[in-house]
Structure formats: C-alpha cells, structure tokens
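One structure coming up, written as structure tokens, with questions to follow.
For this view, one protein chain was removed and the others were kept in their places.
We just call them A and B in the order they show up, numbering each chain from 1.
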Amino acid sequence: MDNEKCKMKNEKKEISLKEICEYLGIECPKTDKKITGINTLQDAGESEISFLENKKYEKFLSHTKAAAVLIRKEDVSKLPEGVIPLITEEPYLKLALLTKLFAFSPWEEGGYQINKGAKVDSSVRIGKGARIGKNVTVMPNTVIGPYVEIDEGSVIYPNVTIYRDTKIGKNVIIHGGSVIGSDGFGYAHTKDGKHVKIYHLGRVVIEDEVEIGANTTVDRAVFGETRIKKGSKIDNLVQIGHNCEIGENTILVSQVGLSGSSKLGQNVIMGGQSATAGHLEIAPFTTIAARGGVTKSIKTPGVYGGFPLMPHTSWLKLQAILSKILKKNNG
Amino acid sequence: MDNEKCKMKNEKKEISLKEICEYLGIECPKTDKKITGINTLQDAGESEISFLENKKYEKFLSHTKAAAVLIRKEDVSKLPEGVIPLITEEPYLKLALLTKLFAFSPWEEGGYQINKGAKVDSSVRIGKGARIGKNVTVMPNTVIGPYVEIDEGSVIYPNVTIYRDTKIGKNVIIHGGSVIGSDGFGYAHTKDGKHVKIYHLGRVVIEDEVEIGANTTVDRAVFGETRIKKGSKIDNLVQIGHNCEIGENTILVSQVGLSGSSKLGQNVIMGGQSATAGHLEIAPFTTIAARGGVTKSIKTPGVYGGFPLMPHTSWLKLQAILSKILKKNNG
Partner (left out) sequence: MDNEKCKMKNEKKEISLKEICEYLGIECPKTDKKITGINTLQDAGESEISFLENKKYEKFLSHTKAAAVLIRKEDVSKLPEGVIPLITEEPYLKLALLTKLFAFSPWEEGGYQINKGAKVDSSVRIGKGARIGKNVTVMPNTVIGPYVEIDEGSVIYPNVTIYRDTKIGKNVIIHGGSVIGSDGFGYAHTKDGKHVKIYHLGRVVIEDEVEIGANTTVDRAVFGETRIKKGSKIDNLVQIGHNCEIGENTILVSQVGLSGSSKLGQNVIMGGQSATAGHLEIAPFTTIAARGGVTKSIKTPGVYGGFPLMPHTSWLKLQAILSKILKKNNG
C-alpha cells in the first residue's frame, strides 16, 4: 500500500471556542480561537482543549500547551500565560459532555481503497476512507469501519468488527467475532448518580505480526492510542481496556482482562483469567500465572500469581500452609 | 415512533389443553380449554399453564390463577378450586418439554417498520414485525430479530444479534458483537442424566440510556423479562443470565458474570470479573470489588469483595493476616 499516494484523510473537526462554551454552558472568553480536539494536559496541542479534575495531574498544568483548560476557579492562577481558562465546578463532567461534540460518526459510506492481491469477500462492508493493503484477506460478514487501515498480508476472519480509525499492521491475524476499537468504559458521574458517556476520540493501533483470537475485545483510547505491539499473541475472549499498551511479543491467554491504561512490557506472559487493575505497569519478561490479579505495578520481572498478587512461589507456599491448617482442623 | 399506529403484534399461540396433554403423555381432563402460554404459579394468567416441582414454591399454589398446573399426585389437593391438575411424577421435566410447543420461530421474514430519520445499513437483516424508531442507527451486518422494538435515537454497532421480542429503549448504545435475548441456560434433567432444553419464552427489555459494550451477552427470560434499567452501563464480555433485573444507573465492569435471576438495585457497581450466584438480591448503592463473588443476598449497602464475599475492609485485613502467616513461615 502506497501511503504517499493515498490522500484520503480523516479530517479533524474544527469548532470555535465560542460554540464550545455555549454548548457547555460556560462563560465565554473573548476569542475567535478554533479548537480541533481534546487531550490530556501533557499531550494537548495548541488547538486542543484539556481539563484538570484530579489534583494528581496539577503538576502538568504549568507546561501544558493546550489552547484552553476546563478548570475550577481556585486553580486558574496555576495556568501558564496564554492558556484560556474555562471555569467550571465540574471539569470532568464538562469534558465528558464535550467529547460528544468531537466524536465522529462511527459509520460513514464513501470511497475506500483495496490494494493489489487483496481478497475481500463480497459481503464485507467497508467504510469511507478505509485502506485494505496488498494481499490482505477479509472474510465474510466482517465490517471495516471508516478510515481503518489494514496493512499488507493481514488476515481478518469472519464476523469481525473493526471500528473507525483503527490501524492494523502487516501480517496481523484477527479471528472470528473479535471487536477492535470499541469505545472504552469511561463515564463522568453526576451528583445524582447518573453516568455521562465519554466518547472515545482515540484509536487502536495493532502492530505487525500480532494475532488476536476469537471474540476478543480491544477498546479504543479516550485520547491517543491503545497499542498492541509487534509480535504479541492474544487468545480468545480477552478484554483489553482503553489506552492499554501491550509490549512486543507479549502473550495473553484466554479470558485475561486488562483494565484501562495497563502498560505491559515486552514478552510479558499473562495466564488464563488473570487480570490487571488500571493505570499500572508490568516489567518486561514478567509472567503472571493463571488467575493472577495484578493490583499494582511490577517493577521486578519474575513469576507472580494469586490475588492480591505475590511471587508465585509465595503463593504456592501459602496454599501449602492453608492446606496444613485445614488438615489440623480435620478438613 | 408512533406506537398507536403500529399494529403489527406478535400473536400469542393458543393450544388446546387436550393437545398439550397428548403431547406430554399425561392423562387428559375433560375440557375444551385453550392455553396461551406457560408461567410461574405467581404470574400465570387464566389461560396459562404452571407447574410445581420444588416444595419451596408450594406457598404460591393457593393463590395461583393458572388454568392448569403440572403437579405430583400427592400435591393435587392443595390446588385451589377450578385449577386443573395435570398429574405427573416429573412436573419440571414435562414443563421443559412443553416449552418447545410454545416457542416461536427465532427467525421470521415479513413486514417491518423503519421510522423517520433512522439509518439502517443495507446489510442489516430485520425480522418480521420489528420496529426501528426515529433516528435510530443500525450499523452493518447486525441482525434484528422478529418483533424487536428499538426506540428513538438508539445506536446499534455492527455484528450485533438481537433476538426476537427484545425491547430496546431510547438512546441506548449497543457495541459490536453483543448478543441480546439468547436463550438462558436452563434444562430439566432426566433420570439417566440427559438434559432437556427449556425453551425461553420471555424476553429482554433494555431501558433508555443504557450502554452495552462489545461481545456482551444478555439472556432472555424463561417467562417474563430480563430487564436492564435506565442509565445502566455495561462493559465488554459481560454475561447477564436469564431473568436478571439490573437497577438504574448500575455499572458492570468487563467480564462480570450474573447468574440467572440476580436482582441488582440502582447504582450498584460490580468490578471486573466479579460474579453472582443465582436468585439473590444486591441492595442499591452497593459496590462489589473486582473478582468479588456474591453468593447470597446483600441487604446492607457497602463495599464488598472476596469469594466468598465479605466487607472489602475485612478482605484486605484477611490478606494482610495471610501475608503475615506466610512471612512467619519464611515465605
């Protein structure tokens, strides 16, 4: 696939700050600034809006390049010069509402590109601007969303759903029924206990030589990317949350569940039904035994198991101790 | 969608009691009664059949409105006057066999209704009598079963399967690959260890503003409804068994499993991979930590975890104690 020649781009939205403020019911600063997206304080570009809800992220305020920031009144003074404050008592809730404004339609019809040697079944539905690379196989009743790219030699089995903007590398295999790029599980909560959907504006990137089993789900990022790196192998019925980063040659056995923003190093192995809590890192070459529940970052590679997690040898020892206790009680 | 104008109704079956008895090989009372369905002793109407297998439900016998009841000889005297006994030594097994007689075809072709502003992809298959509301979006290769109703503004992603009779409210979102309304996991068992399928005659109702993730499964009710109430949010790869009732604004994180007839109050939160045993209730505003296994009803709201379930603080304490025991043993 010649990327140079393929100019069908997923255009960005451009919305005036004025319109945004009106939509959110926030006082409007005098500006004709145009906004093209939403991002975190760290990653926001000069035409993007960001937000500060959690004090934990306050440290990123001073260096943010964001055009404007949804922020509480008391924090406004911490903003760098030139960054426009959008004052609200509920920055995260306003952010959630705003995501809807920047979300693209999940399905659009229009021209797409199928390259030489690709075998795409007649029943496959392909969205606008998608690019199917050379010698790619797409089997029946699979759905390829708008602006999806699938690179050379990849094989997509039947009944797969690939959401818009997903990028799939070379020689990737995706088995039947898997769903790639669905919205992550993220909501802001109102005071009366309702949940306001955060539309997920990021995407999924699957690098070369990755294999994904049947009926597995990979959620797109809120902003930025969920990324599965080169050579990783993922079994059936695995859940990969939004903004996860899976290192190269990682192995995820069936029914593993990764919470959002889990970051696995290369050659991590996670056994069947093991899981992670969110926002943690696992060191390269770490093995999590089946059913292991990772609740905090692992900095030292090794074999771990149990829930809460411990070195696997400790877990085995603990089970032996419990067995002894049981026997003493005539169990 | 104008419900008043839409008169395509899913007609009920009407089968004579005589025919039913012949089909089941049960002695036939003299009557020309017509039967229109099957139900529990509590809920059966005057043209429905019910059954008594388990002594636990005997208390409902005296007030049942059922036309006839599958019942053991020794229990016949407890039936109220006018209710016809259908005498058998295996009421539950006969019930299972009978469900097949009342089951509708899961797929039927015929007229359906698509309302103004709805965007339904050309590859979507729609069964007889279905109604797609105003401004509903249905994406490619999704299948909408007979007599399904989808109300205004809902969005159904690709490759979703919605079984017949399912009712979906306003502004519902269902992600790719999910299956709504499949038969619950229910069988009667013969003396020689075979399993006789109970055809599920109930349906699934999903109320307004619910979001359901990718590759999640929601089973229809045996009789009556499986119901997901307003504003609930359900993640990927979640299993919701037959006859569950999910309260308003409840949150079910990925890979949760709810056994049949679990009843969750409003604003319950269940963490990833947590689960319930069947036929229990969880009080409103209860949180179950990830992996929590709920084996009996929770009457006091709070945060619970572990398997078997306990207050989450107790679980944390228990883990600390176990860790100490392990250390004492040089683990």
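In this text, a contact is a pair of C-beta atoms (placed from the backbone, for glycine too) under 8 Å apart; a residue touches a chain by one contact, two chains touch by 3 or more.
If you're wondering where the values come from, they're calculated on a predicted model, not measured in any experiment.
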Review point. Just one of B:Lys30, B:Lys194 or B:Lys299 touches the chain that is missing; which is it?
Key: B:Lys194
Review point. Which listed residue, B:Pro106, B:Pro284 or B:Pro301, touches the chain dropped from view?
Key: B:Pro106
Practice item. Could you tell me which of B:Thr64, B:Gln255 or B:Thr286 touches the chain that is not displayed? Key: B:Gln255
Revision key, fill the gap. Cross-chain touch to the chain not pictured, restricted to A:Pro91, A:Gly184, A:Gly231 or A:Gly260, is A:Gly231
Point to revise | chain B residues that touch the omitted chain in the full complex | key: 106-107, 123, 125, 141-143, 145, 159-161, 163, 177-179, 182-183, 185, 187, 193-195, 197, 215-217, 219, 237, 239, 241, 255, 257, 259, 273, 275, 277, 293, 307-308, 310, 313-314, 317-318, 321
Point to revise | Residues from chain A at the interface with the omitted partner, ascending | key: 119, 121, 123, 137, 139-141, 155, 157-159, 173, 175-177, 211, 213-215, 231, 233, 235-237, 249, 251, 253-255, 266-267, 272-273, 290-291, 319, 322-323, 325-326, 329, 331
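Keep in mind that, in the parts below, only the chains that are shown with their structure count from here on.
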**Study point:** Rotation, 0 to 180 degrees and nearest 5, that superposes chain A on copy chain B via CA atoms
**Key:** 120
Point to revise | Interchain centroid distance [CA atoms averaged], chain A/chain B, Å | key: 31
